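Missing here is one protein chain; the remaining ones are kept as they sit in the complex.
The first chain written gets the first letter, and so on, giving A and B; residue counts start at 1 in each chain.
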C-alpha cells in the first residue's frame, strides 16, 4: 500500500492542541511508514512561534515539544511568511524544525493538487 | 450522472446545527439518489453523544432527531473512538445510527483519497 498523504491546516491559535492530537492519532492509527503528513500554519496560528523567544507558558512548551516529536517523525511543519510578517515574528528565532514558505495558502492549494487530503481541525 | 461524494467534518460542538443544515441542503438540492454523504465527528464535537444518555435539552434532541433522519436517508454518521475515549463517552450508549471508527482523522483522509469532497462547516 502507498502512503496516505495529508495536510493539516491551522490558522486559529486555539487549535494547536487539537491539530497536533489529530496528527498523533493519524500516525498511531496507520503507522509511521504509511504516513506522509504536513502541517501548515498561517494566519494568527503562527503567534505560537512568537512565544518561543519569550517566557513561554507551560501549555505552549508542551505544544512545541509535541511539534518537535512530530518533526522527528518526518512530519513537515510549515509556517507562512506572510503570517509571520503580519505578526512581527522574526524567522531567525523560529524553532529549527519549522520550514517557512512564502505563502501558506499556495502550499495548501498545490499539495491538494498533488494528491494530499486536506483536513482543517 | 454518478453520485456526488462528500464528507462533512465536524469537531466543534457548536457546529452541529450548521453541519446538519448543510447535509439537508445538499440532499434537497441534488436529490437523494445522487448523494453519497458521510459526516465524521471527532474532537469535542462528539460530546453531543454524551447528552444522549442524560437529560438532553431540547436543542440537542432536535439535532439528534435530524441525525436520525439523515441516517434513514443513507447518510453515514461516524464518531471517532479516540474522541469518544477522550470525552469518557461509552460506545454502548451511542445512538444506533452511529458508526464508530478507530480514528476519525484517518477516515477523513482515506475518503478524500477515494474521491470524496471535503467540507468543514
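Just a few scattered comments:
Operating definition for what follows: a residue touches a chain if its C-beta (ideal position, glycine included) is under 8 Å from a C-beta of that chain, and two chains touch if they have at least 3 such contacts.
What you see is a predicted model, and the numbers here were worked out from it, not measured in a lab.
Contact between chain A and the unshown chain involves residues 9, 11, 42-44, 80, 82, 102-106, 108-110, 112-113, 118, 120. With the whole complex as reference, residues 4-6, 18, 21-22, 25-26, 28-30, 115, 117-121 of chain B touch the missing chain.
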